[in-house]
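Each chain you see keeps its place in the complex, though not every chain is here.
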C-alpha cells in the first residue's frame, strides 16, 4: 500500500524508520475543468502520479492530499468566479502546507516531495515550505524538500505525440487535452467527451485585471479544447511523468550532501 | 452522484440553483486508530455518512472533505505524539473552515451541514463557522449552518445492541468497537482484526497535562478494545447515523425562519 493513511500506525512507524522514507504530498484544488469533466482533476492526477512514483521507489509513501488550493486565476484556471471553483486564501494555504510538513517531519521523516497539480498553488507552496523548514530548524531538524508540478516532466517527445498539429502551449492547458487525457486514463467515469466544447485556444493580453473580467474566458471554462484527448494519451502522459519524477527523486535524495 | 467535486461545473451550477441545495462538508483528521486499522477513519466515516445522508435528501451534495484536523488529545484520540497522527494548528483549521464555507456560499449555497468525524475539531469548527458567517454578512449573505458530530446520533437502543455487556462510554471510543465496526462495514480492507489489542478501557484523571504523558495511553493507541467490532454493527451504526442526521437536516432547513 502506497498511501500512508491506509496503513496502521505501527506499520507506518516501521516504514519511517530512520527518516529514510520519501513522503510524497499531493497538493491540488477543487476547480471547474469545463463542462465535460469533474472538478477534482487537480487532486486526483497528482495523487495518482504520486502513487505511481511511490511504486518505483524503494521506500516511498503517499500522504493524504491537500485538496483545497489557491484561488483560480483567469489565465491559468479560468478564474475564481465559476461555480464549483472552491479556493482558499493564500495565507491559509501557506499555513496548511507548513503545518502538514512539520507534522510529518516530527514523525521522523526527512525527505519530502510536494507534487503540485494546480498552477496557482506554486508560490504559496514555496512559502509554506520555507516557513516549515525555518520552524523545523528551530527544533533542530533538517529536512529536504523537492517541489514540483507534474506537467514540468512531460517531455518534448510526448508533447509532439499528444499534439501532432502543434502544441498550443502550457498556458492554455486548463481542462484541455493534457488534463482530460489523464482523467480519461485514470477516472473515465468522471469525463464525458460528448460535452467537450470546441473552441480556439484562449488568448490573453500581457496583464491581469481585478476584479476578473469573465468575458476574457471561453464560456466553457476551459482554455483550450479537449476534443483530441484520449485515454491512450493519458496513459502515456502518466508514464512519462511518473518515470521522470521517480528518476529525479531518486537522484536528488541519493546525492551526497 | 452525491460528491460535488465529481460533477462538472454546469451540473453543479444547476444543482445549487437558488441556494436550495444542502452542502454537506465532512471534516476529519489523519490520526492513528490502533494497530488494527488505517489512519483515515475520521475522514472516511463522516464522508460515507454524508453520502448516505445526501441520498436521503431531495437536493444535497457532499463537498470534498477537509482531511487534516486539530491536534489529537490524549483522552480522546490518544495524543499528538503517535507516528502517523498528523495534525494542524488551531488557527489553520479555523481559517480553512472559514475559507471553504465562504467559497461554497459565494457559489450561491445557503444551507450547510458540517459533519465532524474527529472530536478535537469541534470548537475550531465553531469558530471557523462564526468567522465565515460574519464575513458573509459583510457581503450581504445570510447562510445557515448545522454542525454535528456523527456519533451524537447513535441512539440508546443501538448502544445497547452494540455493547451488550455495557457501554464503556463515548470518552474511550477511540479505535474501539464503534469506529472499527463502521470501518469493517465501509472499508474492510483497511482493518485487520487479528491485530486488535485487547485491553481494559483507558481511565484518566480529571485533568490534562502538557507535554502529554504517553504512559497515560494504552500501548495500542486505542482507548478501548475493538475486539467485539463487527461489520454488522457497522452497518447498523451507519444506518442509525444516516437516518438521524437526515431527519435533523430535513427538519432544520424546512423550519420557517
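Remarks
Every chain is named by a letter (A and B) in the order it is written, and numbering of its residues begins at 1.
In this section, a contact is a pair of C-beta atoms (placed from the backbone, for glycine too) under 8 Å apart; a residue touches a chain by one contact, two chains touch by 3 or more.
Quick caveat: nothing in here was measured; it's all calculated off a predicted structure.
Complete-complex copy count for the single protein sequence, taken from this structure file and not limited to the 2 chains in place, is 6.
The definition used in the following text is that only the chains that are shown with their structure count from here on.
Chain A and chain B have centres, each the mean of its CA atoms, that are 27 Å apart. Across the complex, chain A meets chain B through its residues 4-10, 12-13, 16, 30, 32-40, 43, 63-68, 82-89, 91-92, 95-96, 99-100, 103-104, 107-108, 190, 192, 195, 221.
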